[in-house]
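So, subunit A:
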Amino acid sequence: MKFLIKPVAAAFALGAMALATIPTLAADITIGVSIPSATHGWAGGMNWHAAEAKRRLEAANPGLKIIISASGSATEQANALEDMVSVQNIDALVILPFESDPLTDPVRRVKESGAFITVVDRGLSDPTIRNIYVAGDNPGFGRSAGQYIAKTLSDGGKVVAMRGIPTVIDDQRMDGFLAGIKGSKIELLDSKHANWNRDKAFEVMQDFLTRFPKIDAVWAADDDMALGALEAIREAGRETEMFLVGGGGAKDVVAGVRDGNSSIAVTVLYPPAMIATAIDLTAARFISNGPVEGIFNLASPLITKENAAAFYFAKSPY
Partner candidate 1 sequence: MIINWKAAGPLIALGALLVLGTLINGNFLSTGNMTNILTRSSFIGIIAIGATFVISSGSIDLSVGSMAAFIAGVMIMFMNTLKDLTDLMWLVVLAGVLAGAVLGMFAGWLNGILTTRGKIEAFIVTLGTMGIYRSLVTYLADGGTLSLNSQVRSMYRPVYYGDILGIPFPVIIFAAMAVLGYVVLNHTAYGRHVQSVGANEHVARYSAISTDRVKIIAFMIQGACVAMATIIYVPRLGSASSSTGVLWELEAIAAVIIGGTLLKGGYGRIGGTVAGALILTLIGNILNLTDAISNYLNGAVQGVIIIAAVFLQRGIGKKQK
Partner candidate 2 sequence: MSSSNDSIANSLDVLPALRASGINKSFGPIAVLHDIDFEVYPGEIHALLGENGAGKSTLVKILAGFEQPTSGSLAFNGAPTVWDSMRDAEENGIVLIHQELNLAGLLSVEENIFLGREIKKGLFVDHTTMRKKSRTLLDQLECRASVTARVDDLSVADQQMIEIAKATSRNANVLFLDEPTAVLTPHETKSLFKLLRRLKSEGVAIVFISHKLDEIEQIADRITVLRDGKHIDTVPAHSVTKDDMARLMVGRDLTEYFPHIPVPDKNADIVLSVQGVATDTGIVDAGFDLRRAEVLGFAGLQGAGRTALMEALIGLDPITTGTIQQNGTTVKFKTPGDAKTARIAYLTKDRKGKGLLLGNDLVHNFSLFALEKFTRFFINRKAEKAAFDAAAKQFDLRAASPKMLAGSLSGGNQQKLLLAKVLEINPDIIILDEPTRGIDVGAKSQIYGFIADLVSQGRSVIVLSSELSEIIGLSSRVAVMHEGRITGVLEGDQITEEEIMRFATGLGASTDAGKNNTTTATTVEEIS
């Protein structure tokens, strides 16, 4: 059983190895990282990757300080930003905004304090605020899944979709999915919100199974939901009738795809590690001599049996 002390030995070892080749910073630099708290699997993975990046970068760069603050709501996140400016006096901000509109002005104020701004995943309403934008491809996330299903069921088929919590991202993904199956012979039976939650997905899938005598494929816009749905399909003994397409890149799902022993045929990457990319780029602004400002679009590739091994992180919680 794990108790309340985490092993940090590995981090120390990493730090010791890095000592040999330390680049020097002109002055002490503080980077603030503001992200949503770990309320579901994907966010948990993102929190883990942020902490990993902090450990790695701080060990390699003395004088670099990374402060991670996880918030439970848009309001809390706005408060956290105020604290970062007034108390921590940050030089740069990496933010994954809860919601675009409400956080635009708070981030603008951070910018006005002189900080360098990196925005991750969701953009702000005013694109002139950011210096770096690391964008996840939400429409592409849905489209990849849709296209995969359309291609696999080229003779047509019946599909159900399982959506997340009703939000802008969820709508973008769903629209992408609809675009992906457009023009094919796929019939979308229905879509329901299962709130990115495994339990809820189990129940929604059970009811889909009751309602539709024949289902060829299931799109779950998140791997947690895919796992819940899979359990319901297994219970009903209908694994051979349909396949699932997940999303996100949860390690249990990736492992299943890799080993080919699950009904989840493929999943679409929406990597929680994108936060690490953003932190790296932001740190590079102070360390590297190369330019970093601009927009970075991370692809949402399909994770298939062939490439799955590259997307498996044994230690990540997601």
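How these were chosen: all candidates are chains of the complex that A comes from, given by their letters.
Of note:
The definition used in the following text is that contacts are C-beta pairs under 8 Å (C-beta built on N, C-alpha and C of every residue); 3 or more make two chains touch, one makes a residue touch a chain; residues count from 1.
Here the structure is a predicted model, which is why all the values come from computation and not from measurement.
Of 1 or 2, just one candidate touches subunit A in this complex, namely 1.
Here subunit A touches candidate 1 in the complex through residues 1-2, 4, 37-41, 43-45, 47-48, 163, 166, 190-193, 196-199, 202-204, 206-211, 224, 227-228, 231, 235-236, 250, 252, 316-318, going by the rule given at the top.
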